[in-house]
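For this view, one protein chain was removed and the others were kept in their places.
Chains here go by letter, A, B and C, matching the order in which they are written, and residues are numbered from 1 within each.
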Amino acid sequence: MADLETFRTEARLWLRANAPQSLYGTREGRFDGFWGGRRSTETDPDILRWRDVMADKGWTAPTWPVEYGGGGLSRDEAKVLDEVMTELELPPAVVGFGLVMIGPTLLDYGTDAQKAEHLPKIARGETRWCQGYSEPGAGSDLASLQTRAVADGDDFIINGQKVWTSHADKSDWIFALVRTDPDAPKRKGITFILVDMDTPGVSTRPIELISGSSIFCETFFEDARVPARHVVGEVNNGWTVAKALLGYERTMIGAAISGQMLGVEDELIEQARHYLGCPEGRLPDPMLRDDIVRAAMNDQCLNLTVERIRQSLREGQAPGSESSILKVAGTEAKQARWELAIRIAGQQALGWEGPGYTDDELQRTRNWLRSRASTIEGGSSEIQLNVIASRVLGLKFPGT
Amino acid sequence: MADLETFRTEARLWLRANAPQSLYGTREGRFDGFWGGRRSTETDPDILRWRDVMADKGWTAPTWPVEYGGGGLSRDEAKVLDEVMTELELPPAVVGFGLVMIGPTLLDYGTDAQKAEHLPKIARGETRWCQGYSEPGAGSDLASLQTRAVADGDDFIINGQKVWTSHADKSDWIFALVRTDPDAPKRKGITFILVDMDTPGVSTRPIELISGSSIFCETFFEDARVPARHVVGEVNNGWTVAKALLGYERTMIGAAISGQMLGVEDELIEQARHYLGCPEGRLPDPMLRDDIVRAAMNDQCLNLTVERIRQSLREGQAPGSESSILKVAGTEAKQARWELAIRIAGQQALGWEGPGYTDDELQRTRNWLRSRASTIEGGSSEIQLNVIASRVLGLKFPGT
Amino acid sequence: MQLILNEEQAALAKTATDFARKRSPVARMRALRDSRDEIGFSKELWKEMAELGWTAVHIPEEHGGIGLGFFELSLILEAAGRTLMPEPFTSTLLLGANLLIASDDAHSARWLPEVCTGDALLALAWDERGARNRANRCATRAVAVDGGFRISGCKESVLDAHTADRIFVSARTGGQDSDPDGITVFSVDPAAAGLTIERQTRIDHRNCARVLFEDVRVSTDDVVGTLDSGLSLLEGTLDRATAGTAAELFGTTDEAFEIAVAYLKERKQFGVPIGSFQALQHRASRLFIELKLAESAVIAAAKAVDDAPDNVPAQVSLAKARISDAAIHVCNEAVQFHGGVGITDEYDIGLYLKRARVAELSFGDAAHHRDRWATLKGY
Partner (left out) sequence: MQLILNEEQAALAKTATDFARKRSPVARMRALRDSRDEIGFSKELWKEMAELGWTAVHIPEEHGGIGLGFFELSLILEAAGRTLMPEPFTSTLLLGANLLIASDDAHSARWLPEVCTGDALLALAWDERGARNRANRCATRAVAVDGGFRISGCKESVLDAHTADRIFVSARTGGQDSDPDGITVFSVDPAAAGLTIERQTRIDHRNCARVLFEDVRVSTDDVVGTLDSGLSLLEGTLDRATAGTAAELFGTTDEAFEIAVAYLKERKQFGVPIGSFQALQHRASRLFIELKLAESAVIAAAKAVDDAPDNVPAQVSLAKARISDAAIHVCNEAVQFHGGVGITDEYDIGLYLKRARVAELSFGDAAHHRDRWATLKGY
C-alpha cells in the first residue's frame, strides 16, 4: 500500500507536469475524449499533444505490456492512476473500442504478430475499431449469424451484412464474426476475423434512431477479400473469442453506467426545483420527490455493488455473472432516470426542435428516447435474465 | 323491457311478502348465506323458512328448469331478481358449489336421471357439494392427476388423494376427477364422477394455512366403491366436463371479487384517517393517499370491465377468456387491497392474537395472509397468463 | 350505463377505422414529417371527413351539428389514434368546439356551423409555462381599455395555432396568480396586431405553437362566456378534451400492442418465433389485461360526458390515469419486444411510442389525475 501511495504522488506530479492546461476540468464520460484513427478530424493541438505524451508514457493503455505500447502497470496502480486523473478532472488521452474490447481480446487470444501489428496503434490512437457482431436476422440469437467467409488461397472472401456497428463510418478496422462452416452446429462454424475498413467491397450506412441520428451503422460486405492471418483464434472457433469479448463489453457497460449515474440525484432535484418553481425546501410534488429518492437510492445501490464486485475481483475472485446483473440493473436505472427527467419537465419535455425549448431540454428528450435502446443493445435484458437463471441460479435442465 | 319491469314489480312484491323480517339488511357476499346439506347445524327458523319459501318458488336456482327445482326464469329476469334482492339487502336463500358449479355442469352434461337425482336437492339446500380436482402432484398441471378408479362390475373402486377440497368436511357429495385409463394420453384417461362423502373409504382432514385454520381439506379415497351411474359424461372423457366446470368457476371468482371490492376505497380512507390521526381533509401521508387512489381506480376499472363483459354476454356474445382476465386482475386487486390495509395499520397489523389488537385488526391481518392464496387457487395467475397468451393473443406455435 | 357499442356505434367505429387505415396510414404522417409540410396535415382530408359527418357528431343540431354524442366522437378519435392521424381533432373538435358548445352564445353561432362543415379550424390557447395542467395558473393579462381589452402574455403548446381560423385565449381580467376567479376567455383573430405564432416541433410531429400576445386589442363582444368566470368554462372544456385524448391514446396504445404481438409471431430467434418464449408471453398477457381495464375506463369517461355530467371529472381522471399508465407500459414493452429495430426510425413502433408519450403527458399525467381523484373525493 505504501508503494501505491508513492505511485499516486509520482503520477500526480507527472500528470501536472505534462497535461495541457486547457484539458483540466474537461473529464466527462468514459467515451468522451479522443477516438483517434485515420479518419480523425481532431485539430486541437492540446488534445493531440496529450495523446502523444500519454502514449509515450504508456498510460493510454496502462495495464498493457510495455512492448505493445502499454504502461505495464498493475491493476491497483491503474486504479490509482484513474483516481488521480479523476481528481485532476483530466480526460483519458485516447478512448474507444480498441482499448476496451479488441485490445484485451488480442492480449488473450491474438498471435504475437497480431498483437505487434495492432496493439501499439490502438494505444497511440492511430487506429479506430468497431464491432461487427449483430446481423438483421441475428440479434439476441447472435450465433445464428449468416455473414459468410469462404477460404480462397490465403484469403477469405466475405459476403453479408452487419448492423449496430457503432462508428463504423469513422473506423479503420472492424472485428467481425463470420460463418466459415455452414454445415457445422451453429456455434461451431463461426470465425473471429479482423477486417480493414478500406478493403474493397466494405461499405457503411448510418442508422437513424427514434432519438435522431446515431453512432450506429449498417456495414455491408460484398466479396471483400481478407488475408487469413487476420483470423483471431482458430478458424471455426470464433465463438469462444466472441464470448470473451462480450464479457469485457458487459463489464464496461455496467461500469460506464454506474459512472454516468454520479450526480443524477442533484441534477433531478435541480430540475424539479426549476420546473416546479420551488427554489428551496421540501419539493411540493410528493410523488416526484419519492421518484427522485427511488432513482437516487437505486444509483447508490448500483455504485456500491460495482465497488463490491471490484473489491472481489481484486481479491482474486473470478468474474462471474456480475456483468449480467450490472447490465440489467444499470440500463434500467438509466431508463428510469430519463423517464423521470421527462416527467419533471412536463410539456417542456416534448420538444424535438426549437423554438420554445432550451438546448438542455432538447438534449434531455433525445437522451430519454435514446435510453430505450439501452436494455436492448449489448445483450438485451432478456438474454441477461436467461444467463442469470441458468448460470447463477442453476435453473438449467438438460433435456427440457 | 316492459315485461322485465312488470317482473321487477312482481318480484319486489313477492319478496316483501315472503322474506322474514330479520333477514333484511343481512346480504353480504355471494357465499354468505345458508350452505345447507345433511351436516348443516343451522337452527335459525327464519333462515330455514327463507330457504323453504324461496325453494318452493324456484328462486334459489332461478334460471334452472322448473322440473329440477328451478324458477325457469330468463337470464334477464334472473338479473332483475338479483337486483331486487340487492335493493332489499336480502341474502340468497341457499349458497354453495352445488348451485354455481356442479348444478350448471349437470344441466349441460348430466343424464336425465342424474339431473333428477341431484338438482332438486341442490336447489333446496338439501345436499352440499365440494370439488375434488387438485392433488398433491397435480396443481397447475391438473391433468397429471393420479387418483385411480378401476371398474369392478357396475362400480368403480377409487384410491388416491385430493387436496384443496373446500368444505369437504361439511359436504355430502364431492365431484371428482379420477384416472380410469392410466395408459391413455393424460387428458384422455380421466373420468368425472360424483361420490357420496358417506361412502366407506372416504375421509377428510382439514388444512391449516399461513392465515390459520381454513375451509380447505385433504380428502382421501381408500378402496371407495362408487356406482358407475355416477359418472358424468363418458368414461375417459371427463376432461371436457372438467374444463366446462372450470369456466363457471372462474367467472364466479371474477364476479365474486368484483363484488368484494365495493366500498374498499371508503374502508381504506377510514382506516387511514384512524391510524394517521386525521379525521378530515387531505390525508397527511401522500404515498398512502396515492396508493389508496390506485386501489380505488383499479376496483373501478374492474367493476366497469365486469359490467362490460356482462353486457356483451347479454348481447349473445360467447364468453371467451374474459374469465382469465378477471381472475388475474381481480385476485391481484384483492391482494393489493390487503397489502395496503396492512401498511396503513403499521405495527397494529402485526398481531396474531390479542391482547393489544382489536378483532378487526386481527381479522384484517388474517385476510391479508389469506389473500396470498388468491393468485394460486382456482387456476394460478401463471396458468391464466398462459391461457391469454395462447387463446387471445394467438401466441401458440405448434411444434415449438 | 351502456358500456358496449350499439349497432350504429359499431358501424361508425368500423368505418372510421377503415378510413384511417386506408386514407391515412402511418406512412402518410411520416411523409408529412419528412417533407416538413407547411400545414402538417391535409385540409382536403379534413373536409372529406367533415362530409362524412365526423366533425359534427357531438355538436348540437341548433349549431349545425348532428347531435349524436361525445361517445361517438371518441370512437372517431380512437380510430385517428390508431394510425397516428395528424388532423386537428384535438384543437378544433375537443378544445374549440367543446368550449363553444358550453358557452352557447354568439360565438357558438358564429363558429360551430363552420366547424361542422369543416370550414373553420379553431385553437384554444390556455397553457402557460409552469401551469402544469392547471388552468387557473394564468399569468396572461387582459387590461380593460376603452370599449375592450388589451391582452398580453405568452401561451404555450397551442395545438394547431398555425392553421386556426380563430384562436380562443384565456386571460386574467382580475385577481392574482392562481386565483380561480378573474379569468376570462376571449375570441381573437389570429391575424390581430400584436399576435405572433411561433410554430414548434414536438417529438410526435403534430402541430403546436407558442402564441405571443403583445397588447392585442379585443372588444367586449369578444368575451366568450362570462367576464371573470372563465375558469369553469375552461375546466369543463379541458375535461372533455382529456376524455377525448384518452380515447385517442387508447387507439394509439391498442394499435401499438397489436403491432407488437404481430412482431412476436413473425420474428424468429433461436429457430422459433420469439412469441413462443413464455417470459414474453406473460408480459404480453399482462399488457393485454392492463389495456382491457383501461379501455373500460376510457369508455366510461366518454359515456359520462353524454349521460352523467356530474361524474365527468372523476371518470375523466380515472380514464386518463389508467390509459396513461397503460400507454407507457405498452409502448416501452412494444419497443423492447422489437429489439434493435424497435429503436430505429425505420420501424413504426417508435412513432407510436412518441405519439403516445405526448398524449400521456398532455392534459395531466397519471399522477396528476390520481391526485385530482383524491381531491375530488375529499381525502
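We adopt the following convention: a contact is a pair of C-beta atoms (placed from the backbone, for glycine too) under 8 Å apart; a residue touches a chain by one contact, two chains touch by 3 or more.
The shown structure was predicted, so the numbers you read here are calculated from the model rather than taken from an experiment.
Across B:Trp35, B:Trp164 or B:Phe221, the residue that sits in touch with the chain not pictured is B:Trp164. Remark: the omitted chain is touched by one listed residue; of A:Ile215, A:Ala296 or A:Ala336 this is A:Ala296.
The omitted chain makes contact with subunit A at the following residues, 265, 269, 272-273, 281-283, 289-290, 292-294, 296-298, 300-302, 304-305, 307-308, 311-312, 315, 325, 328-329, 382, 384-386, 388-390, 392-395, 397, 400. The chain not shown here touches subunit B at positions 134, 137, 139-141, 144, 163-164, 207-211, 275-277, 285, 287-288, 339, 342-343, 346-357, 365, 369-370, 372-373, 375-377, 380-382, 385. Even with one chain removed from view, subunit C keeps its contact list with that chain: residues 277-279, 281-282.
Note that only the chains that are shown with their structure count from here on.
The distance from the centre of subunit B to the centre of subunit C, with each centre set as the mean of the Cα atoms, comes to 43 Å. For the pair subunit A and subunit B, the distance between mean C-alpha positions equals 56 Å. Across the assembly, subunit C contributes residues 367, 371 that each touch 2 or more other chains. Touching of two or more other chains is recorded for residues 290 of subunit B.
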